[in-house]
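A single protein chain has been omitted from the complex, and every remaining protein chain is retained in its original position.
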């Protein structure tokens, strides 16, 4: 059960609510986000929910029996959009395209991609400066220096940026240069990192784990939300399966099911999802058709020369064609 | 390597080709289908393919290094459509909808569904009379009696039918009453059944195994094709994964990748694919967006009262809405 | 619920039992095996089981709520051993080793392996004459001719044989030459084949499907049992997983869990299970330690020259060493 309480709730009123909860043996966790104040209550007893709803200081109350609470549609029926400022919005009916290179490599590279985005009316650029690599001997990204440059070029082009944070100690330094923090698949259950991102005043995109369940992804989002940050979106990026014909198995089912279970925006990552450049557009289209709120994908002027794996990266011409198709499809879906 | 030879090739000409193949240590299997005559050749040596192409009686020759040969796009670049007669076609640009109940239960049931299909301009009805069931104590279908009734009602409505064959000994009896034979997921590698279906003059839809690979599905199709039956289509119906939020994990990647690798039509089965009624339309739309040549799904007048599992079956209103959306989407995709 | 009834039950007594079952809305399926006569009853109502137990002609009655019934430990607490005659037994405390080539290739090959088995006191030889192959162009086995020779050589050496049957039409011809029928992983849910094997008076070893669940395997066994054949054993042979470091992922958990859930013998197939020759012995030892009733593995005089895949086949020296170790381990386990 979730109880939304008034931001100005008095200590006495709160005490009153808690003592009612104690009577029915419910344990309450108080959550204060940027937007509201909640009591997340866990217990097993059946009772008349109106008893709680009628208490002083209670704004709203709903039963949520899932393991995740505040991110559930049972708590909030509508869709939670995210406003990045300057007219850039994600979710709640706004379809978002985000594109950019796997790794930030050089100012020239970033500038070229930024121009490609501007030319195609894309307002959010992705790019990694801290790169999780299976091997300790691989290139691990340009770090803060790269981020500052990335941020500067984006600002010059009126573009927002999203980039991965790998470790909670990086957050403080990064915050001023980041529009959206990305949590990668390998950190999808790095709970300390999630907790800390809950205390940050920047939106967060959280990727599903390599073999994460829908339920785990929603609980990971619950970590961030319950620590105070409501501006969240989820990202399906392919799961591990037995099939070796593609790098990952993009899970289209997750798009449909997440849209049912949560009010948060759901983004598709077809580049990592299938991991095969020639099929990225088909997966992007499929995700848009299944109800995704946006697509994040990899684009590079010369994918063959990228420092990171080029197998999943579109060149500008491929990107342009895909953008056009996705928008056509979204228009058609809009009419349905 | 595949060599298409003239249907009227003389014994002498054939001998000549085979002796050339022997020189380069290639083993040839002769394949005679309804449409053509081929030598499927397997070997490792590098050689100038024009040596073969210039031989008398050779119509065409292509290298195909995959484990599957005749079903590969490397053999045939175009798309292989299937003509069911009376203007009902699948593939090669024609998007096909096929719908019907999981199990054939009664004449009234079939009639109701047939009327629903006719009203929505769907020309192919699905329905099982032999049902694979995990438990020996479950209802296993109406058998031949049901098939004859199913066939009669379909004919009355100008509709074609597709139904599952489970055992090769059923083929002979079924053939006169079937428009398309379906091979279920559990029989996807029942090679004796595949062989026999290669000798039948009816189209076959073959489903991917429960955890079948793309490569295995194409090799299973190769069984049927190389035994003589070119009128084939493939069906993605969800794979097994660790995720328990849905019954199966519909693999959208397979749609995109199969369309690249084979000239055969690729059909999506969203009903088994995700196994959740409310999400069947999203998966159907996604599959259409990713390039599928058709969708096969379950519909029933009263899904709650169906003999088989109703969790994945649409009622008529849901079906109608989905048909409209899929067609809108296909129109949009057609413009891309 | 399962009711064991007297073999000599009168029609009147049976009628009486069925009418009692009707009162509690249970549906009964009568099963007659080589050994006994049962009513397998499916229903949902709670009731006092003694009402049934006290009826005339009832020998035994137990609740079995699983989807599988007669193969469940809840029906039969003890272990069901299988007697192949001539002192060759499997299960119920007897640890069985079965070994032989993947495919039967020639009399010389079979003879060499038979001598190796005799020298090592192994009494059951495996070998395929009908081979399921992903590709239609691969060697599919020597067929009946090979089986007859295989049978003759085994008899000369006082050895029993186990071989795979792929299609129900093969059963009749094979029966006289087979000691144990094997159902391969791809046919684990070929229900028509299972039904037919239920009518055969030969033991059956049924392999778990490529991605079959424990529950499905037990229900497949239930098919055979409920069709009349109690002489069954189950075989774990590795499942499909995302890991590519081995061919299949031998599932040691299945050994432990199957031994809990069923009274049937459980056999391990380490050759297919891990698919890597050098690790076959480790898996065999692990399976024996986890409680398997036997091990079936591949051995060949010269694995490198075998017609089938040699990656998983031991040579005689490797086989001998493994046999010695497995027996040492079984002795130790016996003392626990």
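Going by the order they are written in, the chains are A, B and C; count residues from 1 in each one.
Keep this in mind: a residue touches a chain if its C-beta (ideal position, glycine included) is under 8 Å from a C-beta of that chain, and two chains touch if they have at least 3 such contacts.
From a predicted model like this one, the values you see are computed outputs, not experimental measurements.
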For the chain not depicted, the shown chains it touches: A, B, C
Of C:15, C:60, C:86 or C:278, the one touching the omitted chain in the full complex: C:278
Omitted-chain contact residue, chosen from A:40, A:82, A:159 or A:200: A:40
Contacting the left-out chain in the complete assembly, out of A:167, A:278 or A:305: A:167
Hidden-chain contact residue, picked from the options A:223, A:250, A:297 or A:316: A:223
Touching residue (missing chain; options C:51, C:119 or C:332): C:332
Residues from chain C at the interface with the omitted partner, ascending: 211, 213-215, 239, 241-246, 249-257, 259-260, 273-274, 276, 278-279, 282-283, 285-291, 324-325, 328-329, 331-333, 335-336
Contacts of chain A with the absent chain, listed as residue ranges: 29, 40, 42, 67-69, 132-137, 140, 166-169, 186-187, 189-193, 195, 209-211, 215-216, 219-220, 222-223, 226-227, 240
Missing-chain contacts mapped onto chain B: 211, 240-242, 244
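Definition applied: only the chains that are shown with their structure count from here on.
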Chain separated most widely from chain C, comparing mean CA positions: A
Chain A and chain B, separation of their C-alpha mean positions in angstrom: 38
Centre-of-Cα separation between chain C and chain A, whole angstrom: 49
Chain centre separation (chain B, chain C; CA means) in Å: 33
Numbers and ranges of chain C residues touching at least 2 other chains: 211, 240
